[in-house]
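The complex is shown incomplete by one protein chain, all other protein chains being positioned as in the whole.
Letters A, B and C name the chains as they come in the text, with residue numbers starting at 1 for each one.
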Amino acid sequence: MNDALHLYERMMLIRQCEEQLNDVFAKNLFPGYIHSYLGQEACAVGICAALNDDDYLMSNHRGRGHYLAKGMELRSMMAEMFGKETGIAGGRGGEMHAADPALGILGGNGIVGAGLPIGAGAAYTAQLNGKGQVAVVFFGEGASNNGSFGETMNLAAAWKLPLIMVCENNLYAEMTPFANTVAQPDVAMRAEGYGMPGEVVDGNDVLEVRKAAIRAVERARVGAGPTLLELKTYRWGGHFQGDPRKYRSREEEKAWMEKCPLKRYRAFMLEQDIDAGSIESIDLRLKTEVEEAIRLALAADEPRPETALDHVFAGEVA
Amino acid sequence: MNDALHLYERMMLIRQCEEQLNDVFAKNLFPGYIHSYLGQEACAVGICAALNDDDYLMSNHRGRGHYLAKGMELRSMMAEMFGKETGIAGGRGGEMHAADPALGILGGNGIVGAGLPIGAGAAYTAQLNGKGQVAVVFFGEGASNNGSFGETMNLAAAWKLPLIMVCENNLYAEMTPFANTVAQPDVAMRAEGYGMPGEVVDGNDVLEVRKAAIRAVERARVGAGPTLLELKTYRWGGHFQGDPRKYRSREEEKAWMEKCPLKRYRAFMLEQDIDAGSIESIDLRLKTEVEEAIRLALAADEPRPETALDHVFAGEVA
Amino acid sequence: MASKTYCWALIDAIHEEMSRDETVVLLGEDVAEAGGAFGASRTLLESFGPRRVRDTPISEEIIVGLGVGAAMTGKRPIVEIMFMDFLGLCLDQIFNQAAKTHYIYSGAFKMPLVIRTSTAVEMGIGPHHSQLLESWLGHVPGLKVVMPSTPRDAKGLMKAAIRDDNPVVFIEHLAMHRVKEDIEDDDFVIPIGKADVKRKGRDVTVVATGLQVARALAAADELAKDGIEIEVIDPRTISPLDIDTIVESVKKTNRALVVTSSLKPFGFGSEVSAEITERAFFHLDAPVARLTPPFAPAPFGKKFDAWLNPNAESIAASVRSLLG
Partner (left out) sequence: MASKTYCWALIDAIHEEMSRDETVVLLGEDVAEAGGAFGASRTLLESFGPRRVRDTPISEEIIVGLGVGAAMTGKRPIVEIMFMDFLGLCLDQIFNQAAKTHYIYSGAFKMPLVIRTSTAVEMGIGPHHSQLLESWLGHVPGLKVVMPSTPRDAKGLMKAAIRDDNPVVFIEHLAMHRVKEDIEDDDFVIPIGKADVKRKGRDVTVVATGLQVARALAAADELAKDGIEIEVIDPRTISPLDIDTIVESVKKTNRALVVTSSLKPFGFGSEVSAEITERAFFHLDAPVARLTPPFAPAPFGKKFDAWLNPNAESIAASVRSLLG
């Protein structure tokens, strides 16, 4: 698949996952909360387009987009979301946790902000390895108010770690508008004070995101240090599915849905003379693939409860 | 005493304390570590010159200068440093902890950075009270790398708290030069990204410090929000007395001692035709007062060890 | 008298205290505009305004620190840490600052601070949202820790916590938020540090906390059918623990079981066991038993939780084996 189509394909894969999961949730077939990635597809896909398999990625509680963009296998990821035995973490991680060491995907997190220091640790490994690897850490604008954010910016800058700090600013942290918790709404502006570059990017434009990512990754690979990218975007759904979203207007939501990253990119592709047929066939294939993944996930066994006692410790080596 | 002499008097009081305590330490008569304030006198005095008794002050592990500048009674403070029964905290706080609610002095701290959120809490009280009070929190440049710093800047700015964040940048955190742990050496530059003003000030010039403090306090009193002041200064001694200071050169120390805040201010006073005699009489008086305070502290009783069980809880009101 | 949920009982408690004392304030993530992440501070913003009921950034350390500073300067703050799984981000402010300040300065500052927090134990939300960590807090001198198991207890203890001049960590069980109970309309407090005998019995003393109280009572009904009468004690306060009430009961029953949703090693059960043993050893006919989840994190999913946690059946079985 060519590059242009690949970006689209990844975004559509995420879109399909998120839409179909919402349907599953509406039918009461999903166990627990869904932190939807709907509307933010261009962020994960644009960033990961700049990464290699051996680059590291640390995610957060809203991770499906990140996982899929970095290449996680769909079915075992999906099964994990449902907490099934066939899930990539054996069904113990659930909706907020999936990982794949082979792709450098270091997992999700239930603790807001906690991924930042871990991402820095992976970047330190990359620096020690000296093979030009980088680490990316995704976090929300809400997380940027946690202490871990300042510690990470400072240390990454001081050590010139190959770390790309990606803030997905979707304007809300749970039910609280970001504007209510800050005096200055651009997270990227905090970078300079710590001695690292920060950049605001249109997070709904996958090409802009990819461009910014390539610049940041380039810097990181050559030892020039970290970058903070703030991707301005929007969480179409509530904090979790079912959240009544009283804290914002339906108009605001509609305005942002107009800026749909897929719609925008589809228009661009058509301008580039990519034929509508190949786009449609991707849509159809992914729809089916995701349906199948969800079907399999629903049908899969729950883990045996006794397995709760496995893996508390790794085997000893001493 | 006029204003000009008052600044001098406070600085000299601190200077006397620090020098005489070093002597006591050298004679092995001090119980534990001394975190010397020698060289930083203009910071505490310049800032506190802008404060009223009902303004709040939160200190850190290097607190004697702050306590004295805000007006803490010398003898009970000194006795506290020695852990004596007559100490202002009953001798249980020791060298890192003294407080006086009547003067808004909320205490020292053994945990680097932990005073910042507490200072913000006092500022929130001030804001609620609506009587134009402000809160000041002192911390080192090393503390600015702790998570609490970012959290405090952000919240103080978002809530427009009447908080003056005073970073005494004395270039070292324990044995580690600040430059080794940051990419950007001006702590004040971090303020803007959080939407609050930050200012670098010559921390060895008491008049400059006072000017900056007055500006910041003014802003705070009228509800315009917090300010970050970075006072560039130098810790003449080691991190604690006895530290061999291998991490820096004797030349660097000498160069900074040339910039002695007292020497500088004395020169200014003489230029202002303040007569040398009144300066000298201050010197003499303070020397004696501090000698006396130390003599009393040394002679005072240790607290009875059983009192270790007092004050674990306050009496119940429910 | 009105029937109230655990959640509304808490809101009522805070509402009443905020009305009677204007120094009471409520700070935390989503507590104001959203009425609480779990709806447990609804109406408070409307009643008391945005200065006293205030949304904070996601900054756990300063959330508690704000409370410490405000409490030292004359306010009676309630600060909220949404899940107690997040304690690791703010524990310094709790154990070194809130709990020690009165002590260090020999009483110069009171610390009338309530740290309101929740456990979602057994709700299937996975390893970072399913922990009950009262044992950590019980190890801290200068801190009080309460954990109510009924709406009425929740209300009375919240009011006591707000009026207390010491820092109190108030642990809510989210899984109980919708449980209902009749609660009188008058002003009342439930004293911190006082256990409640939820059922009288003679054969075995069962000390149960939080979610396990109702299960112990269910087990009691079952066991009664076989003529076994257990005494169910809910300590309600984790620290300081009302060990006297427990020991008195054990002296009568000669057997004790401790049931918790928190982990066994270095846990609540160990503390109660050690205390009972120390004080009533020669009254014991059998060693104090501890019934807890096994020593592992809680994976995602309710099936795991159901398997891991004590329930009425396993409580009844433990009682029988103690007698057996």
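Just so it is clear, contacts are C-beta pairs under 8 Å (C-beta built on N, C-alpha and C of every residue); 3 or more make two chains touch, one makes a residue touch a chain.
What you are looking at is a predicted structure, and each value in this text was computed from that prediction instead of being measured.
Peer 1: Kindly state which of the options C:Asp55, C:Asp92 or C:Asp153 is in contact with the chain not pictured.
Peer 2: Among C:Asp55, C:Asp92 or C:Asp153, only C:Asp92 touches the chain that is not shown.
Peer 1: Determine which one of B:Asp23, B:Asp53 or B:Glu302 touches the chain that has been left out.
Peer 2: Residue touching the absent chain, from the options given: B:Glu302.
Peer 1: Which candidate, B:Leu29, B:Met175 or B:Val222, sits in contact with the chain we can't see?
Peer 2: Of the listed residues, the one touching the omitted chain is B:Met175.
Peer 1: Quickly run down the residues of subunit A that touch the omitted chain.
Peer 2: Those residues of subunit A that touch the unshown chain are 56, 58, 89-90, 92-93, 97, 99-101, 104, 106-107, 109-111, 114, 116-128, 135, 147-148, 151-152, 154-155, 158-159, 310-318.
Peer 1: Go through subunit B and note every residue touching the omitted chain.
Peer 2: These residues of subunit B touch the chain that is not shown: 31-33, 83, 91-97, 109-113, 142-143, 145-147, 173-176, 180-182, 246-247, 302-303, 305-306, 308-309, 312.
Peer 1: Going by the touch rule given at the top, which residues of subunit C touch the chain that is not shown?
Peer 2: On the subunit C side, contact with the omitted chain comes from 61, 85-96, 99-100, 103-104, 127-128, 133, 135-136, 138-139, 141-142, 239, 241, 263, 265-271, 273-275, 277-279, 281, 284, 286-290, 295-297, 299.
Heads up, the rule we're going with is that only the chains that are shown with their structure count from here on.
Peer 1: Using the average of all C-alpha atoms in each chain as its centre, how far is it in Å between subunit B and subunit C?
Peer 2: 40
Peer 1: Could you put a whole-Å number on the gap between the CA centroids of subunit A and subunit B?
Peer 2: Centre-to-centre distance between subunit A and subunit B: 45 Å.
Peer 1: Can you compute the centre-to-centre distance for subunit A and subunit C, using the mean CA position of each chain? Integer Å is fine.
Peer 2: Inter-chain centre distance comes to 36 Å.
Peer 1: Residue numbers in subunit B touching 2 or more other chains?
Peer 2: Correct list: 147-148, 151, 154-155, 158.
Peer 1: In subunit C, which residues are in touch with two or more of the other chains?
Peer 2: Within subunit C, the residues that touch at least two other chains are 56-57, 59, 61.
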